[in-house]
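Input: one structure, supplied below.
Yeah, one chain of the complex is gone here, protein chain that is, but the others are all in their spots.
Let's turn to subunit A:
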Amino acid sequence: MANPLRSEVVQLYKNLLYLGREYPKGADYFRERLRAAFAKNKDVQDPDKIKELIGRGEFVVKEIEALYYLRKYRAMKKRYYENEES
């Protein structure tokens, strides 16, 4: 099964798995859900559909990065800039 998109999907999975290590609810929580999400679409064969799903995964990557950034930014703001009006 040498699907040309296979490596892209694997890479996406790896990236998400890596990001999940810092997930606020725990890496295990994240991994379970990640696996389920990928397993749900494991029988998809249509290349266009696969590309669409990869696109969605990349969107999730962006969302998680934004979530982490915001979490850190808020923590810093709360610790060092608490008395300022926002």
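Throughout what follows, contacts are C-beta pairs under 8 Å (C-beta built on N, C-alpha and C of every residue); 3 or more make two chains touch, one makes a residue touch a chain; residues count from 1.
In this section, contacts and distances are computed from a predicted model.
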Task: The complex's invisible chain, by UniProt name, from "3-methyl-2-oxobutanoate dehydrogenase (2-methylpropanoyl-transferring)", "Electron transfer flavoprotein subunit beta", "Intraflagellar transport protein 80 homolog" or "TBC1 domain family member 15" - done: "Electron transfer flavoprotein subunit beta"
Task: In subunit A, positions touching the absent partner - done: 11, 14-15, 18-19, 65, 68-69, 71-73, 75-77, 79-81
